[in-house]
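The complex is shown incomplete by one protein chain, all other protein chains being positioned as in the whole.
Labels for the chains are A and B, by order of writing; each one numbers its residues from 1.
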Amino acid sequence: MSESAILEVNNLYHTYMEKTPLEYKALAGINLQVKKGECVAVIGHTGSGKSTLIQHFNGLMRPQRGEVLVDGQNLSDPKLDVKALRRKVGLVFQNPEDQIFEKLIGDDIAYGPLKMGLPLKEVRDRVKWAMELVGLSFEELKDRVTYALSGGQKRKVALAGVLALKPEILVLDEPTAGLDPFSRQELLDRIALLNKQEKMTVIFVSHNMEEVAYLAQRIYVLADGKNLIDGTPREIFGNTEILRRHHIAAPQTVEILAHLKQRGYSVDLKAFERESAAKEIVSILQPFRR
Amino acid sequence: MIEPLIKVNDLSFEYKLNNKTSIPVLKGVSFDIFPGEYVAIVGHNGSGKSTLSKHLNGILKPSSGDVLVSGSNTKELQMLREIRQKVGMVFQHPDNQIVATIVEDDVAFGLENIEIPAATMKDRIDYALEAVGMSEFRQRPPHHLSGGQKQRVAIAGIIAMKPDCLVLDEATSMLDTYGRRDILNVVRELNDDGMTIVSVTHHMSEVAEASRVIVIEQGQIVMDGSPREIFQQYERMQQLKLDIPVASRLARLIHEYDEEFQSDLIRNNEIIQEVVRLSAKRGVFVG
């Protein structure tokens, strides 16, 4: 195992309803390494195994074959302390606002720390810390009712509920699905902050390539339960052919560049950032370039 | 002069919390939608755009003002069935609008409600599933379909009823890019065949497809015009917490470096056309 990997997946398999006529192979030999402090995106078409994979990270699912190591600890170990693992790896499901069950915002965020058996003062500190990290004012909002919040606010509350466990690794499934552009951007900025300022390792699954382009330092592409390629956003998005073959949309900038390339313009598909895509287009329009 | 298909006249709506307090959501909204138009309604969360769309087929009734569909007022109970047949609506959550246990039966649901005889029902179902490209799935249970496929089934269920207008209430917001693209293609074809489309959406690349954009803010119409006009007002859009399409941003950026490049482009293919136009004009070598 490599020195700095905080999370490592080796040749992981998972089959649902094994040995029945409805057998379905969700994971078929996944390999993945995430370094401490990295921000990694996992992308792939619906049914490529993304959700099954991330549920292995905090022990909701156990490896059928292959291994998952978190901070050097093997998750196949029968003596594994699952509760400690789930504190270390915070998993945020899709539409996490659905899981809010307390009447007051503060109470709901406190659920995890209370379950850990922390003293009240510590719980309170953690709730405050988590709320402020996601951009919710502790004093103002802790005693407000949860159901009166907007969709974007509710999602922040749910995220804070996981952050209150002070995880080292934060795993998110489609963090911004269904949000409006403003709340989406706000939430993305918060996640970026967690990664940069709090040094949290972030792993997220997403369909939205603009968001992947914005957040990820490295991308894993999954298809049919296997990891196809991994690399930096520039490397992955530049590989439009493999994305197209596995029904993964590229960022719109890359789509425009790819169309131009098809028409014979020599543009670099790696330039997915808007600024650099614009420069690419400017450069091909220069008459005395050659 | 052409009669409007939907006429919204000084529409106000408030949610009643109790006898004393009520929250105003829409405040004196007026506009007309004409046959064949493709209208996008945008606004940030809580602006009232979804509430507005639910007035178009009488799911909600105005607190004051009127909504007329082909001249029939949505307040008249006996007209509701006819109004809802004319203005079909597809909602946000794919899972929550499918009634039946197989696709075909779900499409039949609306037809059964308006008492279409069984003999003609099959043709209509064939037509509707064909139009959304889901014919091969007609015997499938819906829970095995992807989100995009479910939404296409929902659209089929509406267009089988042969409405004049299709309202999409954030129908693509839960979908991935591919699913959304499929829906957009279906909608564009329907519009080409003459169906009026009203689409409530957050996705600005979808708005760029519309022929007209209505921007709602705090229950009032603040902008109404073509997508190109609307997206030119970049600062105003930002104030309203709204996005502009990637193509628009890109065009503006390129324009900063290269003044001849038009800055008011809003669709991906327009960028490509502009590149082709300029490179031909400047004699830049291609290929």
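The definition used in the following text is that contacts are C-beta pairs under 8 Å (C-beta built on N, C-alpha and C of every residue); 3 or more make two chains touch, one makes a residue touch a chain.
Please note the rule applied: contacts and distances are computed from a predicted model.
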"Polyketide-8 synthase acyl carrier protein", "Energy-coupling factor transporter transmembrane component T", "Cation:proton antiporter" or "Tetratricopeptide repeat protein" - which is the UniProt name of the missing chain: "Energy-coupling factor transporter transmembrane component T"
Among B:5, B:26, B:111 or B:230, the residue in touch with the chain that has been omitted: B:111
Contacting the left-out chain in the complete assembly, out of A:49, A:161, A:181 or A:251: A:161
Touch criterion as defined above, residue of B:40, B:67 or B:161 at the omitted chain: B:161
Interface with the unshown chain - residue positions in subunit A: 16-17, 20-22, 24, 55, 58, 60-61, 78, 80, 82-83, 86-87, 90-94, 96, 98-101, 111-112, 115-116, 161-162, 165
Touching residues (missing chain, whole complex) on subunit B: 54, 57, 59, 81, 84-85, 88-89, 91, 93, 95-102, 104-105, 108-118, 121, 125, 139, 141-143, 154, 157-158, 161
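The definition used in the following text is that only the chains that are shown with their structure count from here on.
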Complex contacts: residues of subunit A adjacent to subunit B: 45-46, 150-152, 177-178, 180-183, 207-210, 247, 249, 251-253, 255-256, 259-260, 263-265, 274-275, 277-279, 281-282, 284-287, 289-290
Of all residues in subunit B, those that touch subunit A in their complex: 44-46, 92, 146-147, 173-174, 176-178, 181, 202, 204-205, 241-243, 246-247, 249-250, 253-254, 256-258, 261, 268-269, 271-272, 275-276, 278-279, 282-287
